[in-house]
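As you look at this complex, bear in mind that one protein chain is not there, while each of the others sits in place.
The first chain written gets the first letter, and so on, giving A and B; residue counts start at 1 in each chain.
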Amino acid sequence: MLKAANINEKTPWQEMHPGGEVYEGGTSALTKTGEWRSMRPVWNKDACKQCLLCAPFCPDSSIPVKDMVRDDFDYDHCKGCGICVTVCPFKAIDFVKEGE
Amino acid sequence: MKMTEIRWHGRGGQGAKTACLLLADVAFTAGKYVQGFPEYGPERMGAPITAYNRISDERCTIHSNIYTPEFVVVVDETLLEAVDVTKGLKEDGAIVINSSKSGDELRKHLNGYKGKVFTIDARTVSEKHLGKYFPNTPMLAAIVKVSGVLDEEQFVSDMEASFKHKFASKPQVIEGNMGCLKEALKEVKEV
Partner (left out) sequence: MSIRERISGNEAIATAMRQINPDVFAAFPITPSTEIPQYFAQYVADGKVDTEFVTVESEHSSMSACMGAEAAGCRAITATSSAGLAFMYEMLWVVSSSRLPVTLACVNRALTGPININNDHSDSMGCRDAGWIQIYAENNQEAYDNYLQAMRIGEHKDVRLPVMICQDGFITSHAVENILLEDDDAVKAFVGEYKPENYLLKHDNPLAVGPYDVCPYYMEHKMQQVEAMKNAKQVILDVAADFKATFGREYGFFEEYLMDDAEIALVLIGSTAGTAKACIDKMRAEGKKVGLIKVRVFRPFPGEELAKALENCQVVAVMDKVEGFTNEGGPLYNETAAACINLNKRPKMINVVYGLGGRDITTTDIEKIYNHLYMIKETGEVKEHYLHIGQRSNVKEVF
């Protein structure tokens, strides 16, 4: 039985799991949805009051919070929806075109 | 292989299908191979329905309807006007009609059928013994008698056992049904 991380576009059909079953949890982290992003949120650490309103609004769990303090974005998974930009009361998140 | 083929004509809700399945049941109990099956048209009360029996000593594999029966049973005589009940009926067979009418009167509706015609007045028999009109038991007894497909004595005792099982909680019905059965065996007559 293969770990999901080891199933890729080179895996022969004989080795894949029947019905595409996934035998472990949390495998969505393996898919780098950050590639889909065209707009990019940028955290302004100095303007941030750590109110933590942004984190629960993020639909992709891409704002890591540890010990009641947020850290920079998880750009591997952030799709650039901009919800955090809208909900931030302190304008501490800028929203810029990807690549700029 | 000797096989008896019977066609039933009734109206939806009157129990022709039930009587057909009862005959299959009692022939099975007597050790026969049986088929009992309805032919469905519109599924509603009052619509003419047809049901069939095949009874033999070996398994019959045919799964078509019966077109040249040896016997026909007409549970509701008003069907004589509406349905060609003798269609395909073998001349050396017989038709059993639930009626109190005379042979001459009935033959007018039988498209010149030359075989034997039997009647049983199931209404009178049923109302006498059950106080209500249930034509099933008298018609069943009549076709058993006319067709000779089952031994009469065994038929009576098998039916008694069956009623005792079926109506265990309503013993008064057993006596009424047995009364119907025995009287019908006696009263069915060639006309």
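To be clear about the criterion, a residue touches a chain if its C-beta (ideal position, glycine included) is under 8 Å from a C-beta of that chain, and two chains touch if they have at least 3 such contacts.
Worth saying up front: this structure is predicted, and the values here are computed from it rather than measured.
When the omitted chain is restored, the residue from A:11, A:50 or A:86 that touches it is A:11.
Seen from chain B, the chain kept out of the figure touches residues 21, 24-25, 28, 33-40, 43, 59-65, 67. Across the interface with the omitted chain, chain A contributes residues 9, 11-14, 16, 18-25, 27.
Heads up, the rule we're going with is that only the chains that are shown with their structure count from here on.
Taking each chain's centre as the average of its CA atoms, chain A and chain B sit 77 Å apart.
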